[in-house]
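Left out: one protein chain. Kept in place: all the others.
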Amino acid sequence: MAETRYTKDHEYIRIEGDTGTVGISDYAQGQLGDVVFVELPAVGKALAKGGEAAVVESVKAASEVYAPVSGEVVEVNAELEAAPGTVNEDPAGKGWFLKIKLKDAAELESLMGEEEYQNYVKTL
Amino acid sequence: MRYLPLTDTDREDMLARIGVPDIDALFSDVPGGKLLKAPLDLPRTKGELEVERIMARMSAKNTAASAVPFFVGAGAYKHHVPATVDHLIQRSEFLTSYTPYQPEIAQGTLQYLFEFQTQIAALTGMEVANASMYDGSTGTGEAVLMAHRVTRRRKAVLSGGLHPHYTEVVKTLSEMANDDVVALKADVSASEDILSQIDDSVSCVVVQSPDVFGNLRDLKPIAEKAHAHGALLIAVFTEVVSLGAVTPPGAQDADIVVGEGQSIGNALNFGGPYVGLFAAKSKYIRQMPGRLCGETVDADGQRGFVLTLSTREQHIRRDKATSNICTNSGLCVLAFTIHMTLLGQAGFTLLAEVNHANAVKLADALAGVTGVTVLNETFFNEFTVKLKKPAAEVVEVLAAKGILAGVPVSRLLPHAGLDDLLIIASTEVNTDEDRAALVAALVEVL
Partner (left out) sequence: MLNRQGRPTQAGAASHEDRATFTGNKALQQIEPLIFEIGHHESTGVDIEKPAAFKPRLGSHARQGEIGLPGLSEPETMRHYVRLSQKNYGIDTGLFPLGSCTMKHNARLNEKTARLPGFSDVHPLQPLSTVPGALDVMLELSRYLMTLTGMPAVALSPKAGAHGEACGMMAIKAAIAAKGEGATRTVVLVPESAHGTNPATAALIGFSVKAVPARPDGTVAVEDVKALLGPDIAAIMLTNPNTCGIFEPQIVEIAAALHEAGAYFYCDGANFNAIVGKARPGDLGVDAMHINLHKTFSTPHGGGGPGAGPVVLSERLAPFAPVPFIHVVNDKPHLIETREEAPAGNEPFGRMTAFHGQMGMYVRALTYMLSHGADGMKQASEDAVLNANYIRACLSDLMSLPYPDHPSMHEVLFDDEWLKGTGVSTLDFAKAMIDEGYHPMTVYFPLVVHGAMLIEPTESESKASLDLFIATLRDLAISAKGNDKERFTSAPHHAPIRRLDETRAARQPVLKWVKPAPVAEAAE
């Protein structure tokens, strides 16, 4: 089963081989409220861990989505352009943002696992 | 003081309720010695009658446009504004309301903003328009910054036909942001070679039509070349009435259109407040500056309007906002939109026709004056003449005779060697007598 890891900024990355699917957690979408727009990077763009990867906007807020790990953008979820609400409805599934080809799998170790993240969210 | 409802008894009661001995106790955070004790060295409260007298005295020292034959333009124009406009914009609910942050009790403002945006889009031939900028010049500065964001380049090319104040505003902003600006030399004959300036480093080309000298410019070839190099065309106008007679910039594939809207609904006001018009292709909407009003529905499904796409703006995006603009030109927008509603396209195109006809009549008459050469091949309601004497001097002499003849180019560009050029505007307010007076005075002076 694919493993999902989380950042403190509430991005998740689901690992499948040497690529990871990046999105925002269910907690994050709840905090943001109705998502109205998602700005995605160009395919091929090199991202550094912690660097700005995308922007997600609700009516009254705009938040940067940071790259959980370094790597190259190999695919973006073009469906979000027409249906940004998918981020609210299915953040872990159809509401994914982008796929990234991992540069250094070791970077994953600094991220939280499922249980650790859920405990982290409880402290907020 | 007539504007202050509290009585001294109220004040005492309120201080007691707060639990402080005197008003200065509430100013206890003002550092020691910095709290002023006595009123400052300025006059004391005055009654309405006295204030009105003082202001009227200052006003009376100025020559009002309506009082004389008047041909001054170059970015601001004397037009007739229907009485309905000024009456309506002074209704309390418009005049004393705020930016519509609470849409349930601001549908009046929001609906006229939506109407305004629709009108501007139609007039310019563009897909979307915002709810206004401060004026045409600051709007032009914002358009250049927007083009930089869209293209991710930082070099603007400005036509020599752009109003010199607009050029200065763009240069000032760009110098501050360390962006590049290539401003072409003032171009009276509209023959500058702007195309050769466009290459892959250019973010945008800024061209005004009618230009500051009154010439109509062909924007299409500039748009084509700009687009071939990944740059944007920013089309500018200072006389919105021209759009009733000439091909709109949208039909010439402009990417961003900026204009001064003062001519419709707004008085000359010695330069402000005015209203900046700002329109663009809809694909650039998220890079637009300023407020946008959008349609939606309420909880009962009834149509209503709200400010939208606010995440572009400073109050949400802070240092990543598309602009720092907050307060814009609300009431001037209302004046514009009411006047435009009264005109409709039928009245607006007729108004444009009268303006053009009056300017043509004047140009024809001036062409017969020795010492005057009309330089324009094309124009709308404004053109440039070459005089055999320095234009500033001629204007002063004519002003002393009670005629306001136009804008000497040297007023805008003091060291450009264009001292013999005069920019003359003629709108619907000019009568045959006005024109005859100007022609006769010029014959006498030259």
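Of note:
By letter and in written order, the chains are A and B; residue numbering begins at 1 in each of them.
Here is the rule we go by: a residue touches a chain if its C-beta (ideal position, glycine included) is under 8 Å from a C-beta of that chain, and two chains touch if they have at least 3 such contacts.
Keep in mind the model is a prediction, meaning the values are calculated, not measured.
Only one of the listed residues, B:Gly108, B:Gly371 or B:Pro390, touches the absent chain: B:Gly108. Within the complete assembly, B:Gly136 is the residue of B:Pro69, B:Gly136, B:Gly161 or B:Gly259 that touches the hidden chain. The hidden chain makes contact, of the residues B:Glu192, B:Glu239, B:Asp255 or B:Glu428, with B:Glu428.
Touching residues on subunit A toward the chain that is not drawn are 33-34, 36-37, 57-60, 84-85.
By our rule, only the chains that are shown with their structure count from here on.
Only residues 36-37, 39, 57-62 of subunit A touch subunit B when the two sit together in their complex. Across the interface of their complex, subunit A is touched by residues 286, 310-311, 316-317, 320 of subunit B.
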